[in-house]
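Selected chains from the complex are presented in situ; the others are not included.
Labels for the chains are A and B, by order of writing; each one numbers its residues from 1.
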Amino acid sequence: MSEKPVCLVLGAGAGIGGTVGKKFAAEGYHAVLARRSDEEGLNRMVGDIEAAGGSATGRLVNAVAENAIEDLVAEIERDIGPIKTVVFNLGAQIGNRPLEATEPKMFQLGWQMATFGLFRVARAVIPLMVERGGGSILVTSATAAVRGNTGQHSHAAAMGGRRMLCQTLNAEFASKGVHVAHILIDGAVDAPDTLGKLMGPERFQELREQRGLEHDGLLLPEKVAETYYHVAHQHRSAWTHELDLRAFSDLAWWNHPIKI
Amino acid sequence: MSEKPVCLVLGAGAGIGGTVGKKFAAEGYHAVLARRSDEEGLNRMVGDIEAAGGSATGRLVNAVAENAIEDLVAEIERDIGPIKTVVFNLGAQIGNRPLEATEPKMFQLGWQMATFGLFRVARAVIPLMVERGGGSILVTSATAAVRGNTGQHSHAAAMGGRRMLCQTLNAEFASKGVHVAHILIDGAVDAPDTLGKLMGPERFQELREQRGLEHDGLLLPEKVAETYYHVAHQHRSAWTHELDLRAFSDLAWWNHPIKI
């Protein structure tokens, strides 16, 4: 059993998820990094954390499988220690596609990961947090949670539902010490695992160079992680439920080039 | 085959759904009223429409069953006529209940009806509407689409996802002539089938009397139907995507008694 508080990251890729895990590990948490695939990448992240003097555990988990999330929570609580923070970083990003190319199975998969996944982890972990007097769930969200664009049938529906679920969870559990934060990532993240794969390596590199400036025209995961850590440690007299994050060089989602 | 344009109502209970169907029938549409149960009530609605000189068809349909919505659309298009308007009135209201009493199956059912159901009918009917140059989908929504309250885990997640789906559909299809309207019903409806059942007949009657005034302290379905009909017939140069409806005597969802 770890003496440290545990931070469970669901969706611990090389972008925001893994980087937030590293930050929490650097600050004294035991990080449990869970992701669906890429055992090698996962081991490297665990190794990096340990090399820096931190402690971490890696788990390959298919979050949509029955009981996978519930079992993971139970196992951590039994074998590693009480979960103090969950970083919910499962995406529903299947790439923009028109309605007719969005198969019902895809639509459902987006919901299973992004909405149902949060419900399941909340249901498994919140009663334990309440019993222990507190805990936090940091939910990585996307602009699609607040407006639906062309081609985002699955993504927007999943993310929009998730935001309302966050509000419901806070309404029910904030007064019992559980803090749920909806963190809207409004822009492109410098993340090879997600954006890099979506765009392909060449276009991704092009984007990095074009947004480059001093390499901060994209959201840098290690800077994003600073705010995650801050929010998880806000005093309970001053909790943030919703916030947005974007690069200074980006327009907010509510701005766009003048129509006329 | 009907000479009339067809209005398909999914969720044609004795409240908003059935009443909007009656309004469209009264204005010259053939109304197809679909609901899950209560054949007697369904037949009575069809009979009322016919007695008033209109035309209607009733269908008992379990909307979450595989292909049920898709088959219904295909059947109507083949046997009755082209669907011009869909009134999507399927609710996800399972009554407020705390997280631990919200079984995963319930959470999923809310989504299947309120979010996935809209996706499925949109996918079935929009390509036909685009081909014909136009059509409209009127989506009955709830306050839970814009904020999650205690006990609304399933309902809010389903409704919030649905609102984002409506925005996605408009972004993709408005310019092709398909008008999706998200109609937020922000208050109690004078509807024996839903609110009446939820509250029980006695408390419902009490509420009616208390809100009574001239019987309009609750949302009256026949008055709500006026606005549904107006929105479906807005000229395409001036379409409403989102609007709210509430009784004059009610506070809007964003107002509440001063905290201090």
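Heads up, the rule we're going with is that a residue touches a chain if its C-beta (ideal position, glycine included) is under 8 Å from a C-beta of that chain, and two chains touch if they have at least 3 such contacts.
Predicted model, so just to flag it, every value in this text is computed and none were measured.
Number of identical chains making up the complete complex in this structure, 2 of which are shown: 4.
Methods note: only the chains that are shown with their structure count from here on.
Those residues of subunit A whose C-beta lies close enough to touch subunit B in the complex are 98-100, 102, 104, 107-108, 111, 115-116, 119-120, 122-123, 126-127, 144-153, 156-173.
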